[in-house]
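Left out: one protein chain. Kept in place: all the others.
== chain A ==
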Amino acid sequence: MILQVQNITKRFSGVAALENVNLAFAKGKVTAVLGENGAGKSTLMKILSGVYPDYEGQIIYKNQSVHFANTKDAQNVGIAIIHQELNLIPYLSIQENIFLGRELTNSWGVLDKKAMLAKTSELLNTLKLSLNPETLVADLKIGQQQIIEIAKALLLDSEVIIMDEPTSAISDSEVEVLFSIINDLLNAGKSIIYISHKLDELRKIAHNYVILRDGKSIDSGELKDMTHDELIAKMVGREIKMMQRNVPDFSENNLLKVENLSLKSTQKNKDSILKDINFHLKKGEILGICGLMGAGRTELFETLFGLHPQNIEGKISINGSDCKFKKPSDAINAGLAFVTEDRKHEGLVLGMSVRENLSITTLKDLQKGFFVDEKAEVNLTADYIKTLNIKTSSQEQFVKNLSGGNQQKIVIAKWLATKPQILLLDEPTRGVDIGAKNEIYKTIVQLADEGLGIIVVSSELPEIMLLADRILVMAEGKITAEMRKEEATEDKILKAAII
């Protein structure tokens, strides 16, 4: 055992986030930390990595009791953490980010840029990321930024690397790269603590597991001894059944039709972002879109939603009538709703209350004379809190204090409030725990049953295969395959995605 946690209790203003947690992590193995959001995984990881210095109980590292006053302490003994929320500085280059706080200098005390660039190139090579080390982080996709975070930990040469949801934003091919890196690290005698909600993925990489629930350690052991359902049951404390949807017969006219849609890059001499996209969506249909990072999925949504009015060619029509959206409100008026990928930066105003976030899209309809009709607003919020089972202490709670799953439900709720005909969902369950995930799936299916046309973009193939009636695969800005649910296999999708 390289790292042990004994009787750890951590309280936040009196409320225990962790209670008498006892866990052990084996050397040279990948140990998966499982649990719903709010189970205490992140809190535990923050204690292990020195972010939280105040706690009860003790940490045993290499058979010695240790206490970290800050992250630097933890890094110095060899424990590094890759946070789920990326900690990169956008307007510094890849190299500058990787070496931040650990810059190499020559004997004059001047930055040794050449050496740092060389080392960065080397790290990027190991991570199979072909990028110029001097690229600004701001110009990278989220998936690529995640890999830069991993490069940072690699540079530290840590003995224990904690990865908090490392694959939540990266594509399947990037996951493969990550796994091969993890295997290399294991061969070099490193130990990995791996937090993820994706059980399929864990099976491929993790040896052991530990389960947290409501701040307590519930179970641990070898992953191969456990079935999916057993693990989930232990995590949520109850059985979860996935609902099956009977694919309806779509005979009606097209709700949405996209013809020869192209989106030119704003940068000169750059390839188009979307090329000649053609597809349709029926009422009540769930259309899944798969593809690797950078395939143009999010850009397709943005284009449909009127965020790139200048550079598009082609035709978008809703219910047979042409649409030329100049701004999001045009798209909203035409019945579109867009649940964005990044809820913290694009979905929510974190410092506002649940009520204020939920009503923001529909304040126009909640008008009473000059003023906002507060009663109607409260009623609207209460309705959606109930229908989507949003867990919040009150309507006035700031959304920043809610868990990821509940935040995501609020984003969905604010869009449902606009009574859309077409719902665009970009990674609807990213960073959401299994319990909330299932509730979101149920909501999506139910909405489709009620007649909404839904397009789901997801990097998780199982999610797409579970939800979608029909699947489009995108690669390099083009649609490379289309298949019905019955004919879809992970193999087929991947082949179309990698061109």
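Methods note: a contact is a pair of C-beta atoms (placed from the backbone, for glycine too) under 8 Å apart; a residue touches a chain by one contact, two chains touch by 3 or more; residues count from 1.
Definition applied: contacts and distances are computed from a predicted model.
As stated in its UniProt record, the chain not included in the shown complex is "Ribose transport system permease protein", which appears among "Cytochrome C oxidase subunit IV", "Ribose transport system permease protein", "Carbohydrate ABC transporter membrane protein 2, CUT1 family" or "Succinate dehydrogenase subunit B". Interface note for the absent chain: among A:Val51, A:Ala233, A:Met352 or A:Ala376, the touching residue is A:Met352. Remark: the omitted chain is touched by one listed residue; of A:Ser42, A:Gln84, A:Thr361 or A:Gln408 this is A:Thr361. For the chain left out of this panel, the touching residue among A:Gly28, A:Gly314, A:Pro328 or A:Gly451 is A:Pro328. Although one chain is not displayed, its contacts with chain A can still be listed: residues 305, 307, 327-329, 331-332, 338, 340, 345-352, 356, 359-361, 363-364, 366-367, 370-372, 398, 414.
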